[in-house]
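Before any comments, here is the structure.
A single protein chain has been omitted; all remaining protein chains appear in their positions.
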Amino acid sequence: MTIHRVIRKVQRFQGWFGGGGALCLGVGLYLGLIGSPPDYYQGEVVRIMYIHVPLAHTSLVAYTVLAIGSLWYLWKRDPIVDNMCQAVAALSAVFTSLALGTGMIWGKPTWDTWWTWDARLTSFMVLLLILIGYLMLRTFVDDHEKEARYGAILAIIGFVDLPIIHFSVEWWRTLHQPQSISMRGVSISSGLLVPLVFMSVGMSLLFSYMLMIRTQLLYLDRLLHAKKGRILSQFHLSKSDL
Amino acid sequence: MTSFNVIRWIVWKDFVTELRSRETISSMVFFALIVILIFSFSFSMDQQAAREVIAGIMWVAFAFTGIIGLGKSFSTELQNDCLEALQMVPEAKGAIYLGKVAANFAFMFVVEILLFPMFVILFNLEVVEEISLLLLIFFLATLGLSAIGTLFSALTVQIRAREVMLPILLLPLVVPVMIAAVEATKGALNGDPLAMYEQWLKLLAVYDVVFTVVSFWLFEFVMDT
Partner (left out) sequence: MIALSCHGIGKSYGHFQVLHDINLTIVEGECFALFGPNGAGKTTLLKILATLQRPSTGYYEMLGMHGLKDKDAIRADLIFLAHGTHLYDELNAKENLAFALALRGQRPTDRDMKRALDRVAIGAFVDMKIRHYSAGMKKRLALAKAMLAKPKILLLDEPFTALDTAGTDILREYVRERLSENGTVLLSTHDQDKTRPIVSRAGILRHGALQEVSVEALKSDDLF
(Lines give C-alpha, C1' and ligand atoms only; values in the text may rest on other atoms or scores of the structure.)
Protein backbone atom coordinates (compact mmCIF):
# COMPACT_ATOMS: atom_id res chain seq x y z
CA MET A 1 0.00 0.00 0.00
CA THR A 2 2.92 2.34 0.61
CA ILE A 3 3.66 2.32 -3.10
CA HIS A 4 0.25 3.82 -3.75
CA ARG A 5 1.00 6.66 -1.35
CA VAL A 6 4.35 7.32 -3.03
CA ILE A 7 2.73 7.32 -6.44
CA ARG A 8 0.06 9.72 -5.29
CA LYS A 9 2.72 12.04 -3.90
CA VAL A 10 4.77 11.98 -7.09
CA GLN A 11 1.67 12.40 -9.16
CA ARG A 12 0.97 15.71 -7.47
CA PHE A 13 4.01 17.06 -9.30
CA GLN A 14 2.91 15.61 -12.62
CA GLY A 15 2.35 19.06 -14.09
CA TRP A 16 5.89 20.09 -13.20
CA PHE A 17 7.26 17.14 -15.14
CA GLY A 18 5.21 18.04 -18.21
CA GLY A 19 5.93 21.76 -17.96
CA GLY A 20 9.61 21.26 -17.21
CA GLY A 21 9.90 18.84 -20.10
CA ALA A 22 8.28 21.28 -22.51
CA LEU A 23 10.53 24.10 -21.32
CA CYS A 24 13.74 22.06 -21.58
CA LEU A 25 12.79 20.75 -25.00
CA GLY A 26 11.94 24.28 -26.19
CA VAL A 27 15.25 25.71 -25.02
CA GLY A 28 17.15 22.69 -26.28
CA LEU A 29 15.52 22.86 -29.70
CA TYR A 30 16.23 26.58 -30.02
CA LEU A 31 19.88 26.14 -29.02
CA GLY A 32 20.27 23.01 -31.11
CA LEU A 33 18.63 24.19 -34.31
CA ILE A 34 19.41 27.91 -34.28
CA GLY A 35 21.68 28.90 -31.43
CA SER A 36 24.57 26.51 -31.99
CA PRO A 37 27.19 26.46 -34.75
CA PRO A 38 27.19 23.71 -37.40
CA ASP A 39 29.66 20.86 -36.93
CA TYR A 40 33.07 21.21 -38.58
CA TYR A 41 32.84 17.85 -40.36
CA GLN A 42 29.13 17.14 -40.66
CA GLY A 43 27.78 20.63 -41.17
CA GLU A 44 24.06 21.22 -40.55
CA VAL A 45 23.39 17.49 -40.61
CA VAL A 46 24.71 17.15 -37.08
CA ARG A 47 21.59 18.85 -35.71
CA ILE A 48 19.60 15.65 -35.86
CA MET A 49 21.89 14.44 -33.10
CA TYR A 50 19.99 16.69 -30.66
CA ILE A 51 16.92 14.56 -31.28
CA HIS A 52 18.51 11.20 -31.88
CA VAL A 53 20.86 10.93 -28.90
CA PRO A 54 18.28 11.98 -26.27
CA LEU A 55 15.78 9.54 -27.79
CA ALA A 56 18.30 6.72 -27.63
CA HIS A 57 19.27 7.56 -24.04
CA THR A 58 15.67 7.77 -22.97
CA SER A 59 14.76 4.44 -24.53
CA LEU A 60 17.62 2.75 -22.67
CA VAL A 61 16.50 4.39 -19.43
CA ALA A 62 12.96 3.25 -20.20
CA TYR A 63 14.02 -0.34 -20.67
CA THR A 64 15.94 -0.22 -17.40
CA VAL A 65 12.81 1.08 -15.68
CA LEU A 66 10.88 -1.78 -17.26
CA ALA A 67 13.35 -4.36 -15.94
CA ILE A 68 13.33 -2.90 -12.44
CA GLY A 69 9.54 -2.71 -12.45
CA SER A 70 9.36 -6.32 -13.60
CA LEU A 71 11.62 -7.51 -10.79
CA TRP A 72 9.53 -5.50 -8.40
CA TYR A 73 6.35 -7.03 -9.73
CA LEU A 74 7.65 -10.59 -9.33
CA TRP A 75 8.64 -9.72 -5.79
CA LYS A 76 5.49 -7.93 -4.60
CA ARG A 77 2.84 -8.91 -7.16
CA ASP A 78 1.30 -5.48 -6.90
CA PRO A 79 -0.97 -4.83 -9.91
CA ILE A 80 -0.14 -1.14 -10.06
CA VAL A 81 3.53 -1.98 -10.61
CA ASP A 82 2.41 -4.05 -13.56
CA ASN A 83 0.35 -1.14 -14.89
CA MET A 84 3.56 0.85 -14.77
CA CYS A 85 5.47 -1.90 -16.61
CA GLN A 86 2.85 -2.07 -19.33
CA ALA A 87 2.97 1.70 -19.73
CA VAL A 88 6.78 1.75 -19.86
CA ALA A 89 6.90 -1.03 -22.44
CA ALA A 90 4.63 0.75 -24.89
CA LEU A 91 6.45 4.06 -24.43
CA SER A 92 9.79 2.33 -24.63
CA ALA A 93 8.79 0.77 -27.96
CA VAL A 94 7.84 4.20 -29.30
CA PHE A 95 11.07 5.84 -28.15
CA THR A 96 13.15 2.96 -29.48
CA SER A 97 11.48 3.11 -32.90
CA LEU A 98 12.00 6.86 -33.03
CA ALA A 99 15.65 6.45 -32.02
CA LEU A 100 16.10 3.86 -34.76
CA GLY A 101 14.32 6.04 -37.30
CA THR A 102 16.32 9.18 -36.53
CA GLY A 103 19.48 7.08 -36.52
CA MET A 104 18.69 5.91 -40.03
CA ILE A 105 17.93 9.45 -41.19
CA TRP A 106 21.21 10.60 -39.72
CA GLY A 107 23.01 7.71 -41.36
CA LYS A 108 21.84 8.58 -44.88
CA PRO A 109 23.85 11.83 -45.32
CA THR A 110 26.81 10.85 -43.12
CA TRP A 111 27.40 7.24 -44.18
CA ASP A 112 25.46 7.45 -47.41
CA THR A 113 23.26 4.50 -46.46
CA TRP A 114 19.99 4.10 -44.58
CA TRP A 115 21.10 1.04 -42.74
CA THR A 116 24.39 -0.40 -41.64
CA TRP A 117 24.98 -3.33 -39.32
CA ASP A 118 26.50 -1.06 -36.76
CA ALA A 119 26.63 -2.53 -33.25
CA ARG A 120 24.38 0.13 -31.77
CA LEU A 121 21.83 0.15 -34.56
CA THR A 122 21.67 -3.64 -34.52
CA SER A 123 21.35 -3.83 -30.74
CA PHE A 124 18.57 -1.27 -30.90
CA MET A 125 16.80 -3.29 -33.53
CA VAL A 126 17.00 -6.41 -31.36
CA LEU A 127 15.77 -4.34 -28.41
CA LEU A 128 12.82 -3.21 -30.49
CA LEU A 129 12.08 -6.82 -31.45
CA ILE A 130 12.13 -7.83 -27.79
CA LEU A 131 9.77 -4.97 -26.90
CA ILE A 132 7.37 -5.87 -29.70
CA GLY A 133 7.51 -9.49 -28.52
CA TYR A 134 6.72 -8.25 -25.02
CA LEU A 135 3.70 -6.28 -26.18
CA MET A 136 2.47 -9.20 -28.31
CA LEU A 137 2.96 -11.65 -25.45
CA ARG A 138 0.78 -9.52 -23.22
CA THR A 139 -2.10 -9.59 -25.66
CA PHE A 140 -2.02 -13.38 -25.91
CA VAL A 141 -2.60 -14.18 -22.22
CA ASP A 142 -6.13 -14.43 -20.88
CA ASP A 143 -5.46 -13.97 -17.19
CA HIS A 144 -4.35 -10.53 -15.92
CA GLU A 145 -2.04 -11.90 -13.28
CA LYS A 146 -0.44 -14.36 -15.69
CA GLU A 147 -0.05 -11.66 -18.30
CA ALA A 148 1.83 -9.48 -15.84
CA ARG A 149 4.02 -12.35 -14.63
CA TYR A 150 4.99 -13.57 -18.11
CA GLY A 151 5.70 -10.04 -19.28
CA ALA A 152 7.99 -9.53 -16.29
CA ILE A 153 9.86 -12.75 -17.03
CA LEU A 154 10.49 -11.75 -20.64
CA ALA A 155 11.55 -8.23 -19.65
CA ILE A 156 14.10 -9.51 -17.14
CA ILE A 157 15.56 -12.07 -19.54
CA GLY A 158 15.82 -9.38 -22.21
CA PHE A 159 17.52 -6.99 -19.82
CA VAL A 160 20.16 -9.57 -18.95
CA ASP A 161 20.57 -10.42 -22.63
CA LEU A 162 20.98 -6.87 -23.97
CA PRO A 163 24.62 -6.30 -22.98
CA ILE A 164 25.54 -9.75 -24.31
CA ILE A 165 23.75 -8.99 -27.57
CA HIS A 166 25.56 -5.67 -27.82
CA PHE A 167 28.98 -7.24 -27.25
CA SER A 168 28.41 -10.08 -29.65
CA VAL A 169 27.19 -7.76 -32.39
CA GLU A 170 30.12 -5.45 -31.82
CA TRP A 171 32.66 -8.28 -32.08
CA TRP A 172 30.92 -9.64 -35.09
CA ARG A 173 30.92 -6.25 -36.81
CA THR A 174 34.60 -5.60 -36.22
CA LEU A 175 35.27 -8.91 -37.96
CA HIS A 176 33.21 -8.12 -41.02
CA GLN A 177 33.36 -4.35 -41.50
CA PRO A 178 36.72 -3.18 -40.24
CA GLN A 179 36.03 0.38 -39.04
CA SER A 180 35.15 2.00 -42.35
CA ILE A 181 32.43 3.94 -40.61
CA SER A 182 31.99 4.73 -37.00
CA MET A 183 29.49 6.54 -34.84
CA ARG A 184 32.28 7.95 -32.77
CA GLY A 185 33.10 10.49 -35.48
CA VAL A 186 31.49 13.32 -33.57
CA SER A 187 33.67 14.71 -30.83
CA ILE A 188 31.47 16.60 -28.47
CA SER A 189 32.55 20.20 -27.92
CA SER A 190 30.95 22.35 -25.26
CA GLY A 191 28.96 24.32 -27.81
CA LEU A 192 27.20 21.09 -28.78
CA LEU A 193 26.96 19.81 -25.24
CA VAL A 194 24.66 22.46 -23.77
CA PRO A 195 21.71 21.91 -26.11
CA LEU A 196 22.28 18.15 -25.85
CA VAL A 197 21.95 18.26 -22.07
CA PHE A 198 18.78 20.35 -22.35
CA MET A 199 17.30 17.93 -24.84
CA SER A 200 18.24 14.87 -22.80
CA VAL A 201 16.76 16.26 -19.59
CA GLY A 202 13.68 17.44 -21.46
CA MET A 203 13.18 14.09 -23.15
CA SER A 204 13.47 12.25 -19.82
CA LEU A 205 10.96 14.60 -18.23
CA LEU A 206 8.60 14.18 -21.17
CA PHE A 207 8.96 10.42 -20.85
CA SER A 208 8.23 10.53 -17.11
CA TYR A 209 5.20 12.71 -17.72
CA MET A 210 3.79 10.36 -20.35
CA LEU A 211 4.57 7.38 -18.14
CA MET A 212 2.61 8.81 -15.23
CA ILE A 213 -0.42 9.59 -17.34
CA ARG A 214 -0.37 6.19 -19.02
CA THR A 215 0.06 4.33 -15.72
CA GLN A 216 -2.84 6.26 -14.25
CA LEU A 217 -4.96 5.43 -17.26
CA LEU A 218 -4.21 1.69 -17.10
CA TYR A 219 -4.86 1.68 -13.36
CA LEU A 220 -8.24 3.34 -13.77
CA ASP A 221 -9.05 1.01 -16.64
CA ARG A 222 -8.43 -1.98 -14.40
CA LEU A 223 -10.65 -0.55 -11.66
CA LEU A 224 -13.35 0.11 -14.21
CA HIS A 225 -13.23 -3.46 -15.52
CA ALA A 226 -13.44 -4.86 -11.99
CA LYS A 227 -16.41 -2.65 -11.24
CA LYS A 228 -18.12 -3.62 -14.49
CA GLY A 229 -17.62 -7.29 -13.59
CA ARG A 230 -19.16 -6.81 -10.16
CA ILE A 231 -22.17 -5.00 -11.56
CA LEU A 232 -22.68 -7.57 -14.31
CA SER A 233 -22.52 -10.51 -11.92
CA GLN A 234 -24.92 -8.75 -9.52
CA PHE A 235 -27.25 -8.31 -12.44
CA HIS A 236 -27.05 -12.01 -13.36
CA LEU A 237 -27.55 -13.04 -9.75
CA SER A 238 -30.66 -10.90 -9.35
CA LYS A 239 -32.05 -12.22 -12.62
CA SER A 240 -31.54 -15.86 -11.63
CA ASP A 241 -33.47 -15.35 -8.39
CA LEU A 242 -36.63 -14.51 -10.26
CA MET B 1 17.71 -35.49 -2.79
CA THR B 2 14.06 -35.34 -3.81
CA SER B 3 14.91 -32.61 -6.30
CA PHE B 4 17.52 -34.81 -7.87
CA ASN B 5 14.96 -37.59 -8.16
CA VAL B 6 12.55 -35.21 -9.85
CA ILE B 7 15.22 -34.31 -12.42
CA ARG B 8 15.90 -37.99 -13.07
CA TRP B 9 12.24 -38.91 -13.45
CA ILE B 10 11.52 -36.02 -15.81
CA VAL B 11 14.44 -37.02 -18.04
CA TRP B 12 13.38 -40.67 -17.87
CA LYS B 13 9.80 -39.78 -18.77
CA ASP B 14 10.82 -37.63 -21.75
CA PHE B 15 13.24 -40.27 -23.03
CA VAL B 16 10.77 -43.15 -22.72
CA THR B 17 8.04 -41.10 -24.37
CA GLU B 18 10.38 -40.18 -27.21
CA LEU B 19 11.61 -43.76 -27.67
CA ARG B 20 8.05 -45.02 -27.95
CA SER B 21 6.47 -42.29 -30.04
CA ARG B 22 9.57 -41.13 -32.00
CA GLU B 23 7.68 -37.93 -32.72
CA THR B 24 10.12 -35.23 -31.76
CA ILE B 25 13.43 -36.41 -33.12
CA SER B 26 12.07 -37.73 -36.40
CA SER B 27 10.13 -34.54 -37.12
CA MET B 28 13.20 -32.48 -36.24
CA VAL B 29 15.47 -34.48 -38.54
CA PHE B 30 13.13 -34.36 -41.50
CA PHE B 31 12.42 -30.70 -41.07
CA ALA B 32 16.15 -30.00 -41.00
CA LEU B 33 16.69 -32.04 -44.15
CA ILE B 34 14.06 -29.97 -45.92
CA VAL B 35 15.68 -26.75 -44.72
CA ILE B 36 19.05 -27.93 -46.05
CA LEU B 37 17.49 -28.82 -49.37
CA ILE B 38 15.79 -25.43 -49.72
CA PHE B 39 19.00 -23.63 -48.85
CA SER B 40 21.06 -25.58 -51.34
CA PHE B 41 18.58 -24.56 -54.05
CA SER B 42 18.64 -20.90 -53.09
CA PHE B 43 22.43 -20.65 -53.20
CA SER B 44 24.06 -22.35 -56.15
CA MET B 45 27.32 -23.19 -54.52
CA ASP B 46 30.78 -24.20 -55.47
CA GLN B 47 33.00 -25.35 -52.68
CA GLN B 48 34.49 -21.94 -52.01
CA ALA B 49 31.10 -20.30 -51.63
CA ALA B 50 29.87 -23.20 -49.56
CA ARG B 51 32.64 -22.63 -47.07
CA GLU B 52 31.47 -19.05 -46.58
CA VAL B 53 27.81 -19.71 -45.95
CA ILE B 54 27.69 -23.29 -44.73
CA ALA B 55 28.08 -22.40 -41.04
CA GLY B 56 25.18 -19.98 -41.31
CA ILE B 57 22.95 -22.50 -43.06
CA MET B 58 23.86 -25.14 -40.52
CA TRP B 59 22.91 -23.01 -37.53
CA VAL B 60 19.74 -21.70 -39.10
CA ALA B 61 18.72 -25.32 -39.66
CA PHE B 62 19.72 -26.30 -36.12
CA ALA B 63 17.94 -23.35 -34.53
CA PHE B 64 14.71 -23.95 -36.45
CA THR B 65 14.68 -27.65 -35.69
CA GLY B 66 15.58 -26.85 -32.10
CA ILE B 67 12.50 -24.65 -31.87
CA ILE B 68 10.37 -27.56 -33.10
CA GLY B 69 11.80 -29.79 -30.39
CA LEU B 70 11.49 -27.12 -27.71
CA GLY B 71 7.90 -26.42 -28.65
CA LYS B 72 7.01 -30.09 -28.40
CA SER B 73 8.76 -30.40 -25.06
CA PHE B 74 5.96 -28.67 -23.21
CA SER B 75 3.11 -29.03 -25.67
CA THR B 76 3.16 -32.77 -24.96
CA GLU B 77 2.50 -31.83 -21.34
CA LEU B 78 -0.84 -30.41 -22.44
CA GLN B 79 -2.36 -33.81 -23.21
CA ASN B 80 -4.52 -34.86 -20.28
CA ASP B 81 -3.51 -31.56 -18.60
CA CYS B 82 -0.25 -33.05 -17.36
CA LEU B 83 1.11 -29.52 -17.00
CA GLU B 84 -1.22 -29.06 -14.02
CA ALA B 85 0.39 -32.08 -12.38
CA LEU B 86 3.83 -30.52 -12.92
CA GLN B 87 2.64 -27.24 -11.43
CA MET B 88 1.35 -29.11 -8.40
CA VAL B 89 4.68 -30.75 -7.66
CA PRO B 90 5.31 -29.85 -4.02
CA GLU B 91 9.03 -29.26 -4.70
CA ALA B 92 10.92 -26.26 -6.05
CA LYS B 93 10.15 -26.13 -9.77
CA GLY B 94 13.81 -25.67 -10.68
CA ALA B 95 14.19 -29.46 -10.68
CA ILE B 96 11.59 -29.74 -13.44
CA TYR B 97 13.45 -27.06 -15.39
CA LEU B 98 16.77 -28.88 -15.14
CA GLY B 99 15.19 -32.17 -16.15
CA LYS B 100 13.54 -30.57 -19.16
CA VAL B 101 16.74 -28.76 -20.17
CA ALA B 102 18.65 -32.03 -20.02
CA ALA B 103 16.07 -33.81 -22.17
CA ASN B 104 15.79 -30.96 -24.69
CA PHE B 105 19.54 -30.64 -24.89
CA ALA B 106 19.89 -34.36 -25.54
CA PHE B 107 17.28 -34.36 -28.32
CA MET B 108 18.78 -31.34 -30.05
CA PHE B 109 22.30 -32.65 -29.73
CA VAL B 110 21.35 -36.04 -31.16
CA VAL B 111 19.64 -34.35 -34.11
CA GLU B 112 22.73 -32.20 -34.74
CA ILE B 113 24.98 -35.25 -34.65
CA LEU B 114 22.69 -37.01 -37.12
CA LEU B 115 22.52 -34.03 -39.45
CA PHE B 116 26.15 -33.04 -39.47
CA PRO B 117 27.26 -35.93 -41.74
CA MET B 118 24.58 -34.79 -44.20
CA PHE B 119 26.20 -31.37 -44.39
CA VAL B 120 29.60 -32.97 -44.81
CA ILE B 121 28.40 -35.13 -47.68
CA LEU B 122 26.10 -32.68 -49.43
CA PHE B 123 28.51 -29.76 -49.32
CA ASN B 124 31.80 -31.67 -49.65
CA LEU B 125 33.31 -30.46 -46.40
CA GLU B 126 36.64 -31.61 -45.02
CA VAL B 127 36.37 -31.74 -41.27
CA VAL B 128 38.36 -34.68 -40.03
CA GLU B 129 40.81 -32.80 -37.79
CA GLU B 130 38.38 -30.34 -36.26
CA ILE B 131 35.73 -32.80 -35.18
CA SER B 132 36.31 -32.51 -31.44
CA LEU B 133 36.28 -28.72 -31.59
CA LEU B 134 33.08 -28.79 -33.61
CA LEU B 135 31.52 -31.05 -31.02
CA LEU B 136 32.49 -28.55 -28.33
CA ILE B 137 30.88 -25.72 -30.31
CA PHE B 138 27.74 -27.78 -30.85
CA PHE B 139 27.66 -28.63 -27.17
CA LEU B 140 27.98 -25.05 -25.93
CA ALA B 141 25.59 -23.50 -28.45
CA THR B 142 22.97 -26.22 -28.00
CA LEU B 143 23.15 -25.81 -24.24
CA GLY B 144 22.53 -22.08 -24.64
CA LEU B 145 19.57 -22.66 -26.95
CA SER B 146 18.00 -25.25 -24.68
CA ALA B 147 18.62 -23.30 -21.46
CA ILE B 148 16.65 -20.29 -22.60
CA GLY B 149 14.38 -22.22 -24.97
CA THR B 150 13.07 -24.50 -22.23
CA LEU B 151 11.98 -21.49 -20.20
CA PHE B 152 10.12 -19.98 -23.14
CA SER B 153 8.66 -23.33 -24.14
CA ALA B 154 7.08 -23.57 -20.68
CA LEU B 155 5.94 -19.96 -20.91
CA THR B 156 4.43 -19.95 -24.40
CA VAL B 157 2.65 -23.26 -23.91
CA GLN B 158 0.29 -21.53 -21.50
CA ILE B 159 -0.77 -18.73 -23.85
CA ARG B 160 -2.66 -18.37 -27.10
CA ALA B 161 -0.84 -18.56 -30.45
CA ARG B 162 1.93 -20.54 -28.80
CA GLU B 163 3.46 -21.98 -31.98
CA VAL B 164 4.05 -18.46 -33.28
CA MET B 165 5.09 -16.86 -30.03
CA LEU B 166 7.90 -19.29 -29.20
CA PRO B 167 10.11 -18.30 -32.16
CA ILE B 168 9.07 -14.65 -31.95
CA LEU B 169 10.19 -14.39 -28.33
CA LEU B 170 13.12 -16.78 -28.53
CA LEU B 171 14.99 -15.79 -31.68
CA PRO B 172 15.87 -12.18 -30.74
CA LEU B 173 17.16 -13.41 -27.39
CA VAL B 174 19.46 -16.05 -28.90
CA VAL B 175 21.14 -13.62 -31.32
CA PRO B 176 24.44 -13.93 -29.40
CA VAL B 177 24.31 -17.74 -29.56
CA MET B 178 23.67 -17.68 -33.29
CA ILE B 179 26.45 -15.18 -34.02
CA ALA B 180 28.95 -16.99 -31.82
CA ALA B 181 28.04 -20.46 -33.08
CA VAL B 182 28.21 -19.41 -36.75
CA GLU B 183 31.52 -17.59 -36.35
CA ALA B 184 33.11 -20.39 -34.35
CA THR B 185 31.85 -23.09 -36.73
CA LYS B 186 33.12 -21.11 -39.68
CA GLY B 187 36.52 -20.85 -38.03
CA ALA B 188 36.65 -24.53 -37.25
CA LEU B 189 35.56 -25.56 -40.76
CA ASN B 190 38.14 -23.26 -42.36
CA GLY B 191 40.81 -24.80 -40.18
CA ASP B 192 41.71 -21.44 -38.62
CA PRO B 193 43.89 -21.50 -35.51
CA LEU B 194 41.83 -21.74 -32.34
CA ALA B 195 43.04 -18.37 -31.09
CA MET B 196 41.11 -16.67 -33.91
CA TYR B 197 37.72 -17.80 -32.69
CA GLU B 198 38.38 -18.63 -29.06
CA GLN B 199 36.45 -15.53 -27.98
CA TRP B 200 33.25 -16.96 -29.43
CA LEU B 201 33.60 -20.14 -27.40
CA LYS B 202 34.07 -18.02 -24.30
CA LEU B 203 31.02 -15.96 -25.17
CA LEU B 204 28.98 -19.14 -25.56
CA ALA B 205 30.19 -20.43 -22.20
CA VAL B 206 29.28 -17.15 -20.48
CA TYR B 207 25.88 -17.12 -22.16
CA ASP B 208 25.23 -20.71 -21.04
CA VAL B 209 26.09 -20.02 -17.43
CA VAL B 210 24.18 -16.72 -17.23
CA PHE B 211 21.01 -18.01 -18.82
CA THR B 212 20.95 -21.35 -17.08
CA VAL B 213 21.06 -19.52 -13.76
CA VAL B 214 18.58 -16.79 -14.68
CA SER B 215 16.15 -19.23 -16.34
CA PHE B 216 16.42 -21.65 -13.43
CA TRP B 217 15.34 -18.86 -11.14
CA LEU B 218 12.61 -17.47 -13.42
CA PHE B 219 11.15 -20.92 -14.15
CA GLU B 220 9.67 -20.82 -10.67
CA PHE B 221 7.55 -17.87 -11.82
CA VAL B 222 6.58 -19.52 -15.11
CA MET B 223 5.16 -22.52 -13.29
CA ASP B 224 3.72 -20.42 -10.50
CA THR B 225 0.00 -19.93 -10.29
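First chain written, first letter: the chains are A and B, and each begins at residue 1.
Definition applied: a residue touches a chain if its C-beta (ideal position, glycine included) is under 8 Å from a C-beta of that chain, and two chains touch if they have at least 3 such contacts.
Please read these numbers as outputs of a predicted model, since none were measured by experiment.
Visitor: Which of the chains on display does the removed chain touch in the whole complex?
Guide: A, B
Visitor: Kindly state which of the options B:Glu84, B:Glu126, B:Glu163 or B:Asp192 is in contact with the chain not pictured.
Guide: Considering the complete complex, B:Glu84 is the one touching the chain left out.
Visitor: Looking at A:His4, A:Lys76, A:Lys108 or A:His236, which residue reaches the missing chain?
Guide: A:His236
Visitor: Which residue numbers on chain B touch the omitted chain?
Guide: For chain B, the residues touching the absent chain are 2, 5-6, 9, 12-13, 16-17, 20-21, 79-82, 84-92, 225.
Visitor: Against the chain that's been left off, what residues of chain A make contact? List them.
Guide: 142-145, 225-226, 228-230, 232-233, 236-237, 240
To be clear about the criterion, only the chains that are shown with their structure count from here on.
Visitor: Enumerate the contact residues on chain A facing chain B in the complex.
Guide: By the definition above, chain A touches chain B via 74, 126, 129-130, 133, 136-137, 140-142, 146, 149-150, 152-154, 156-158, 160-161, 164-165, 167-169, 171-172, 175.
Visitor: Name, in rising order, each residue of chain B that touches chain A in their complex.
Guide: Residues in contact with chain A: 148, 151, 155, 158-161, 165, 168-169, 172-173, 175-176, 179-180, 183, 199-200, 203, 206-207, 210-211, 214-215, 218, 221-222, 224.
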